[in-house]
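To start, the structure itself, in structure tokens.
As you look at this complex, bear in mind that one protein chain is not there, while each of the others sits in place.
After this line comes chain A, so read on.
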Amino acid sequence: MNAHRTPSLERQRRRAAWLFLLPMLVVLAGVAGWPLVRTVFFSFTDATLGTLDGFRGVGLDNYLWLMRDPVWWRAVWNTLLFTVVSVAVETALGLGIALILNAHLPGRGLLRAAVLIPWAIPTVVSAQMWGWMFHDLYGVVNAILLGIGLIAEPRAWTADPDLALPVVIAVDVWKSTPFMALLILAALQMLPRDLYEAARVDGVHPVKVFFRVTLPLIRPALMVAVLFRTLDALRVFDLMYVLTGNSRSTMSMSVYARQYLIDFQDVGYGSAAATVLVLVLAAATVLAVTLGRVRVDAGG
């Protein structure tokens, strides 16, 4: 701090800071903190949507039932599979697109504008668009694949239990890869140019430059992007709900929890499922921060 700032001035600034923070903190406590506390609380009761104020405690019963429900485990498995596969594919594709965008090739502006389109489209809309394209009778995907002879008969893409989850993953990859590409591109653009000049003068192979120079340098930014996408994928709801409804073959943990909370009006049990989802996300974050050494900081 500068010398001409008197201690009392600094104290005044600090007091103002807390005053400025107060409205935001009150709102967050109201819309996030309190509802979360209530959800955790409800998870130990038999509350239903109709009797939110008349319920009794049931201890850990909801959690015990949850652990014994094969549909729940299917939802856990679906969510984890969806997360791992889609984030991995999006990272690889995003990295590729970012590298193309970063190289000075013709058609770069067109490409950047084009990949922004999937990102701008609401998830619900993209789910409907792809649902129509994957339609079993009138869908363009079946028509094209039949036309070039890749399949012998039309497939029921979203109804077939073996195909539905891959379809959901494919739609997510289409929608979210641009986000990955843009974040990685931003990291690439911050790299010092002279480093590459030096590598080129020394005649190092581009592939080697990528693995030895580029990848280690963008690793911190890449890890943050992967963490953001992972947390986003773990709580996926819209895509499954619109594309395949409450179908068990694709149901995510969020879809499962909402089905019990709202459709079956079993707030206690649904809250237990939602609470477990929060714990999974917390575990993923802790894992990323400790093992992956991801540092997230507002402009540190």
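The criterion applied here is as follows: contacts are C-beta pairs under 8 Å (C-beta built on N, C-alpha and C of every residue); 3 or more make two chains touch, one makes a residue touch a chain; residues count from 1.
In this section, contacts and distances are computed from a predicted model.
When the unshown chain is looked up in UniProt, the name that turns up among "Carbohydrate ABC transporter permease", "NADH-quinone oxidoreductase subunit N", "Carrier domain-containing protein" or "Rubredoxin-NAD(+) reductase" is "Carbohydrate ABC transporter permease". Within the whole complex, the absent chain has one touching residue among A:31, A:215 or A:283, and that is A:31.
Only one of A:88, A:114, A:151 or A:215 touches the chain withheld from this view, namely A:114. Remark: the omitted chain is touched by one listed residue; of A:44, A:82 or A:130 this is A:130.
The set of chain A residues touching the chain not shown comprises 2, 4-5, 9, 12-14, 16-18, 20-21, 23-24, 27-28, 30-32, 34-39, 42, 47, 49, 52, 97, 100, 105-107, 110-130, 132-133, 135, 137-140, 143, 174, 178-179, 182-183, 185-187, 219-221, 223-225, 228, 231, 234-235, 237-238, 241-242, 254, 257-258, 261-262, 267, 270-271, 274-275, 277-278, 281, 285, 294-300.
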